[in-house]
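What follows is a short report on a single structure.
One protein chain is absent from this view; the other protein chains keep their places.
Every chain is named by a letter (A and B) in the order it is written, and numbering of its residues begins at 1.
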Amino acid sequence: MPLLGRSLLDTRTLSAQHIDEIFLKADSMQLGRDAVAAKPAPVVCCLFFEPSTRTRMSFQMAAYRLGLEVLTMELSAGSSLSKGETPSDTVMNFAAMKPDVLVVRYGTSRELDALLPTLKIPVLNAGSGTLAHPTQGLLDAYTLRAEWGSLKGRRILIFGDVLHSRVARSGFDVFTKLGADVGVFGPEHLLPSDSSMSEKFGVRVFTSLEEALPWADACMGLRIQLERHDARLAPDGESLGGSVAANYLSRYGLTVDRLKLLRSDALILHPGPINHGVEFAPEVVSDPRSRVLDQVTNGVRIRAALLALILGR
Amino acid sequence: MPLLGRSLLDTRTLSAQHIDEIFLKADSMQLGRDAVAAKPAPVVCCLFFEPSTRTRMSFQMAAYRLGLEVLTMELSAGSSLSKGETPSDTVMNFAAMKPDVLVVRYGTSRELDALLPTLKIPVLNAGSGTLAHPTQGLLDAYTLRAEWGSLKGRRILIFGDVLHSRVARSGFDVFTKLGADVGVFGPEHLLPSDSSMSEKFGVRVFTSLEEALPWADACMGLRIQLERHDARLAPDGESLGGSVAANYLSRYGLTVDRLKLLRSDALILHPGPINHGVEFAPEVVSDPRSRVLDQVTNGVRIRAALLALILGR
Partner (left out) sequence: MPLLGRSLLDTRTLSAQHIDEIFLKADSMQLGRDAVAAKPAPVVCCLFFEPSTRTRMSFQMAAYRLGLEVLTMELSAGSSLSKGETPSDTVMNFAAMKPDVLVVRYGTSRELDALLPTLKIPVLNAGSGTLAHPTQGLLDAYTLRAEWGSLKGRRILIFGDVLHSRVARSGFDVFTKLGADVGVFGPEHLLPSDSSMSEKFGVRVFTSLEEALPWADACMGLRIQLERHDARLAPDGESLGGSVAANYLSRYGLTVDRLKLLRSDALILHPGPINHGVEFAPEVVSDPRSRVLDQVTNGVRIRAALLALILGR
């Protein structure tokens, strides 16, 4: 069967015989009423109050890999559901539909912070405010453990907009729990205050990438999220595409020159999506030390593991 | 297995041992090619010509609970599908894909009213124009029956924008068929003309909530849909968020004071989403007589029942 495992990008690669084979198969396809319902699967309800594609797809793929069904609701700012409703109303409504697990992403919301732990349905946090993104922290650690066997005594550098990053928070927590040392670097106004760093996480603050990169066994760049920044980064409302981006890269980003400061057996991570030419030079992702795509694969793996453990499979 | 049935809102609630457990499970997750296709399930095709989240999710959940698959198409005003196509074209196209059931929501459309009964595929109406929302009428009656055992001789008050409400129409029909007495109240210009009321449905028209509420065994508030109203509600184009909303609530809505007029064993319903501070004071949903979330749960139940009956499961 010559089509097995092949791509079909154009009909020009098909012979008349191929086409015949396809047509015969089409003749045998059953549409409509002959289908018999499978046994119902547990349902994962994904409720995203903030836009997401990567994390949402990753949870959905993870659920499918366990044979679960997925009900997804992305509530953009103007969504009809939220008209006149509070986020709590929305969550309680979806919970009343009795899904088996709720996956929720939301911005800063004390209302939801208080509501979610009270629900009778297990809830997986797919990113909340600037404080927690547990599945990201777990998949980052899992990716490093796959390389190293253990994180114990390893040095992990997180650089960029640490202040607003839930990825960084969950990273600090998981990495240090697993015995790693964590360092941070970033523009001064995008770092948490020094005392909160050392008190909460025992984190080392670097003042230059030149100093930080040789120290690290792994470095993780964070996405710069302009919408969360004050005016210092883009004083004249310039877009990131222009000189502000280049300026940021040269001062705070992983340039081609700085790549040379990173040890040859060190690893490069990024939670994605990457701003090419801002936190990373375009060349970084194709560096042999990059594990950015492994993170994506491991994201599915970790989320499937969590769903399996929570549902008792 | 300590994660069974638990939420994960932050990594801080996880011990290093928990994390290990998650990682081991992640190691065992099968991604990609090892999956074996389940037996194909019947496919429910949801075609929404009007935006909806609640009803759409409810049908999808109902289908999943039966082990069915769901193909959903929300056709916003500017959808590419409808470019140059009539709604009938769109429906006939989807029907030609041979789903097992079609779920359709649409606004006022004589074209679709005429087409749908002629299709060879069973069609479930998920709300059409101002005249019919059969699954809502059924789930409302089902919710009351769950409390009362029977609707016979019970008094049900529907209040708010009765004129434009398909929920009210289907409610009138189902409630009276099951032997209940129905009353209505609302702004004069948002009630159907008196004669049509009494002729078609034998409905009692109340002129104040003060009179209507003590009469009722159950009262159902309707969502005020500004977009369907004439200028009387918001004479200066004010938004519902302001004084118009407060004014509406004090004249026509269920205020905290009026809640006291409702008997202690009476029930409160609302098809959702609720405009807090318009038809209901914010306190209403947490009143012990409210069955608003039961309606949501029962919506899944009723829709699953209909799909099961229509598909012969």
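In the analysis below, a contact is a pair of C-beta atoms (placed from the backbone, for glycine too) under 8 Å apart; a residue touches a chain by one contact, two chains touch by 3 or more.
Treat the numbers as computed from the prediction; the structure is a model and nothing was measured.
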Inset, instruction - Using the definition of touch stated at the top, determine which of A:T53, A:T108, A:S208 or A:S250 touches the missing chain. - result: A:T53
Legend entry - Identified contact with the non-displayed chain, of B:V43, B:A212 or B:A266: B:V43
Inset, instruction - Tell me which residue among A:L47, A:A216, A:V278 or A:A305 touches the hidden chain in the full complex. - result: A:V278
Inset, instruction - Could you please point out the chain A residues that touch the chain left off the display? - result: 1, 3-12, 14-16, 19, 21-23, 25-31, 35, 38-43, 51-54, 57-58, 60-61, 64-68, 98-100, 240, 272-276, 278, 285, 293-294, 296-297, 299-300, 311, 313
Inset, instruction - Would you write out the residues of chain B that touch the absent chain, in ascending order? - result: 30-33, 35-41, 43, 45, 65, 67, 69, 71, 73, 75, 79-86, 89, 92-94, 96-99, 116-117, 119, 122-125, 128, 131-132, 134-135, 137-138, 141-142, 145, 170, 173-174, 177-179, 297-298, 300-302, 304-306, 308-312
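Following the convention adopted for this analysis, only the chains that are shown with their structure count from here on.
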Inset, instruction - Express in whole angstrom the distance between the two chain centres, defined as the mean CA positions of chain A and chain B. - result: 34
